[in-house]
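Here it is, the structure, as structure tokens.
Only one protein chain is missing; all other protein chains are in place.
Our next item is subunit A:
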Amino acid sequence: MKMNGARILLESLKREGVDLVFGYPGGTVINLYDELMNVREIRHILPRHEQGGTHAADGYARATGKVGVAIATSGPGATNTITGIANAYMDSIPMVIITGQVPTPLIGNDAFQEVDIIGITRPITKHSFLIRHAKDIPTIVRKAFYIARSGRPGPVLIDFPKDVQISQAEFKWPESVEIRGYKPNLEGHQKQVEKAVDMLFVARRPVMYVGGGVILANAAAELTELARTLQFPVTTTLMGLGAFPENDPLALKMLGMHGAYAANMAMTHSDLILAVGARFDDRVTGKIATFAPHAKIIHIDVDPTSIRKNVRVDLPIVGDTRDVLVKMIDCLKGQTEKVTAQHSAMEAWHEDISGWKAKHPISYKQSTSVIKPQYVIQKLRELSEDDAIMATDVGQHQMWTAQFFEFNQPRTLLTSGGLGTMGFGLPAAMGAQAAYPKRQVICVCGDGGVQMNMQELATLVQHRLPVKIVVLNNNFLGMVRQWQELFFDKRYSQTCLELPMDFAKIAEAYGAKGLKADKPSEVEQVIKDGFAHDGPVIMEFKIAREEKVLPMVPAGASLNEMVLNA
């Protein structure tokens, strides 16, 4: 059947199983939006800024594992998506972004609202397409989704000129697509797996170091099984939180700059690191020269470029992390005696770890007069549902959430790891809530970052998305202030947000609920009231202004050189 390009695109989205998109109309997508009115199966959420829409699609993808879809018009609409695209790229989030483009004959003429969005986003997309003919649309959409979700996932941009949206073509959905230059290596090499297992058996001080790749590959269950079978301690990166239950005795919790003392000490003293879906980021390794000096490293990753990018690797295994973990588990099944022997050989190691955990647990000093942010996070865990989804913004509050909110399930933490994007939390929570209207979705923000996409409060109210927004208000750009306190002689250059804001009032102005607490004694009630409210809420907590995130490995220091209390 012949239809216009706009309709072909929407039909193609339907074939990809898309039932929800986040988008913002404009001149070069007006035809697409007109057709959207004829397509009932696709729900559309209108954010108040394209950055919000892109982060929402990202949050949707993180929470569901499906490909998030965002739409924007050409020019300023397209440029507004850039931070969202870069954010998804850095954290390997599957996303398809559709941008309007000026009519094909005008491309290159500096037409009204023309930008070379493919050029601008080239380094922050996994791939991109310019649609030239309506007949190509199904194949391009199919390729875009395939590329976005397979291998190491990432954002793919489709630039869609207005004239192509109007032109007519036959809609033919391709049964399969073949991309000759794109063949992600998903199958872990059996011989390498066997070699790895042999290495595991001779380790005396092993650590599993787990990243977001495990969550992206839906391999949390396999990872947990492997760790428990071997009785190996497990530390996760920020992106890996939830891949292994933090309430398990084997959990070392997060490692790195603001990681747990036990996790960083275990890495430093380890003789074998089993890295799974993690990429040895500088926030995790500290000073590379002194990183894990005694350890042999096995690195499992679907992206060959992650291997040996930052650290030496003794045994690389390229493949889908779940495939490799399953093969490892299978390999162990025939070797129960060795597994048991390995358990007893690690007794001393487990004692060391217990000692480190006891010596410096993640902790804080409670106060009766002023609200401690860590206390709020603990209370949130206590009072929230087990499968609550937690989105965070970027800053101190993000680290306190990572440290004190116990993550026991995959896809329950949505946080900007690689790019560290302030303004991410609120719209990401919005995307997750849109995907799961019935689940509890909480968003922990700072007073700085919440204002970077605060306009999305309107979207939450309009679409009845009951996100529970927690603002930890220290009236500072707290994380930067902390660095200034520690490394710049307390010279607080431009980090005090002079104007005391009334966030509860802002919530009310948008038609949401506003609650606030000034004293520790009020915290619990505010959270209970906020959670009980059937709609979006801002809960503002005035927290200890100069509280620091500790422990801390100063930038460039070794992992075991932690500032524990300053």
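The working rule: contacts are C-beta pairs under 8 Å (C-beta built on N, C-alpha and C of every residue); 3 or more make two chains touch, one makes a residue touch a chain; residues count from 1.
We adopt the following convention: contacts and distances are computed from a predicted model.
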{"item": "Among \"Branched-chain amino acid ABC transporter permease\", \"Cytochrome P450\", \"Pyruvate ferredoxin oxidoreductase subunit alpha\" or \"Acetolactate synthase small subunit\", UniProt-listed name of the chain not shown", "value": "\"Acetolactate synthase small subunit\""}
{"item": "Residue touching the undisplayed chain, where the options are A:126, A:205, A:258 or A:468", "value": "A:126"}
{"item": "Sole residue of A:282, A:303 or A:485 that reaches the chain not shown, by the stated touch rule", "value": "A:303"}
{"item": "Touch criterion as defined above, residue of A:147, A:223 or A:376 at the omitted chain", "value": "A:147"}
{"item": "Identified contact with the non-displayed chain, of A:180, A:365, A:438 or A:491", "value": "A:180"}
{"item": "Sites on subunit A contacted by the missing partner chain, in the whole complex", "value": "118-119, 122-123, 126-127, 130, 147, 179-182, 303-305, 308-309"}
